[in-house]
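Step one of this worksheet: look at the structure below.
Only one protein chain is missing; all other protein chains are in place.
Residue numbering begins at 1 within each chain, and the chains themselves are lettered A and B in the order written.
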Amino acid sequence: MNAPVLALRDVHMHFPIRDAWGRRTGWLRAVDGVSLSVARGEILGVVGESGCGKTTLGKTIVGIHRASSGEIRFEGNEIGALSPSAGHALRRTLQYCYQDPGASLDPHWKIGRALEEPLVIHTKLSADERRARVREVLAAVGLPEGHLDLYPHEISGGQQRRVGLARILMLRPSLVILDEPTSGLDVSVQATVLRLFLELRERFDLTYLFISHDLAVVRLVSHRIAVMYLGKVVETGETEAVFATPRHPYTQSLLAAVPVVGGRRVTEDFWLEGEPPSPGNLPTGCRFRTRCPRAEARCAAEEPELRVLADGRQAACHFA
Amino acid sequence: MRTLRRLIRDRSALLGLIIVAALVLAAVFAWPLATFPQDVTNYDPPHRLLPPSGTYWLGTDRMGADIYSRLLFGARITILIAVVATSLAVLIGVPMGLVAGYYTNRVSDLLMRISDVFLAVPQIVLAIAIAQTLGPAIQNVILALSITYWPFWARLVYAETRSLRNEVFIEAAVALGASPLRVMALHVLPSIASSVIVRTTIGMGGTILVAAALGFLGLGPPPPTPEWGRMIAESRGFLPQAWWYATAPGVAILLVVMGFNLLGDGLRDVLDPRLRRGGADAS
Partner (left out) sequence: MQAELLSVRDLSVSFVTEGGVARVLDAVSLSLAPGEIMGLVGESGCGKTTLARAILGALPANANVRGGALLFDGRDLLTLDPSLVAEQVRGRAITFVPQDPYSSFSPLFTVGDQIMELLRWKSPGRRAGERSWSRSRRRADRERALALLRTVQLPDPEHLLRKYPHELSGGQRQRVMIAMALLPEPKLVIADEPTTALDVTIQAQILKLLRKLATERGVSVLFATHDLGTAWEICDRVTVMYAGQELETAPIADFFRAPMVPYTRLLLDSLPSSGSALRGIVGDVPSLVSPPSGCRFHPRCPRASDACRADHPAAHEPEQGHQVRCHHPHLQPAGIVAA
């Protein structure tokens, strides 16, 4: 494998929990020691349920949050410790795509101006060169040039989404973090959006970090996946291998919970009980043990590390 | 343009607009409109305290000057004070609020505490204290008013900026690498402009009222400047026999303050703070 585009080592993102007087009463460990790497051209799916820290992880990587500790290397440069302003030059080719990219458009700005903004900030292109680039990218996302003079509220939600994507692509990013890009979409729209992502990846040589709670979607687009539970990666591996033989009990239950149309019914044999504990108040040892059917005394005493298994996959379970 | 049309459809806002426009016209065309423009500075004691008539539309004052003409020239003073003082307050308050709302650190806390201090003292008291210290002059009135009024804008802009900070499009601009100055000036400011405009319009009315109060207390521009507040103060001694003397400037102040308030309220309804985003539908 060539040098990874993105390499995370032991990244933590802790938020202080404060009481009504502003005193700190604890830490919300949203991301709690994540190590990952993303190879060039790959789509890495990050899956997990709400509160598992996947969105915080994405925002930490692009610098919306500043990591509490750990190392974030993007294209060989350490960017985690940089202040937001210092990191911007390095982060030019690292872009974050919101769940609804349309919402990232300023409602008071015409679309043409919104698309030029990244170029104005980061490049010294002339106005003509900027406009040429805007037209090129706008065509790539399948929108007519006439839209440049419209305001976001004058076009449909689907078109806003495309404009939002175009804005991200203006700087020719090498890595795009897609945060729940299909959540809230109808399936017929979802298919179109996913196809657009795949087409754009081909055309612009993109690498994706694809954050989603929807396992079916992640399975469809990702080469590899990382499963997160309460701020930690509990399992990673090639997508098909993980879906075929999940090693971590949490992954197993997650896969078992997804309804498969025409297949066996989840409701007949679903075994996982209870709900995840709060990330502000984690159990000792393995954080899945409170719901895990295989939990033993050892799981409470000792937190399992993410370790490489015989087949090259990784899982954080004493029994994997 | 669309804003103006919608404003005109609202009856009370239209009334406000007419009053404010009339004030501006009166100030600009005070010279041609006035029946006795020379009366502002030259006195005519033989004709003192005449009731309203065909010659003296609103009567004359204790110096024999035409009250109608003095009112017109007073409009200039009123507008000058209101516009300059409010603009100064906006110029101080808006950047303060922007910076304090955009950042969450010690500096932003400090800025807001400073504005709290100013807000803790009643405006009129503070303005009197400042004007008293500096002496009666038009520039001192303006200074006193802007110093006491800027915290209102700082507070407003602070609150709006804080809530905008959580909007996706602001976060997206930051994530894109836009500098704080750029985000504040090009994204935050246009989004809060409508509330600032509304607050400023209503604030004009308040400024005019306090300016008149200062004038009434003798802290305004010195005579013979035809300041409305001072005109009321002068009329006090003649109230029983010359009712028109106090009534004319009093009604003028009332109308103008009401006009700005009505206009501000109308603007608030018309300027939708956030342009609606398309694509939302309920099933």
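As a convention for this text, a contact is a pair of C-beta atoms (placed from the backbone, for glycine too) under 8 Å apart; a residue touches a chain by one contact, two chains touch by 3 or more.
Only a predicted model underlies this, so the values are computations on that prediction, with no experimental measurement involved.
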Full-complex contact with the absent chain, from A:22, A:146 or A:263: A:263
Residue among A:88, A:108, A:122 or A:213 that touches the chain left out of view: A:213
Interface residues of chain A (partner: the chain not displayed): 49-50, 156, 158, 186-192, 194-195, 198, 213-217, 219-220, 240, 253-254, 256-263, 265-268, 270, 272-273, 275
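Throughout what follows, only the chains that are shown with their structure count from here on.
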Centre-to-centre distance between chain B and chain A (centres being mean Cα positions), rounded to whole Å: 50
Residues of chain A touching chain B in the complex: 62-64, 84-85, 88-89, 91-92, 95-96, 98, 100, 102-108, 117-118, 121-122, 151-158, 160, 167
Chain B residues within the chain A interface of the complex: 168-169, 171-179, 182, 187, 190-191, 274-280
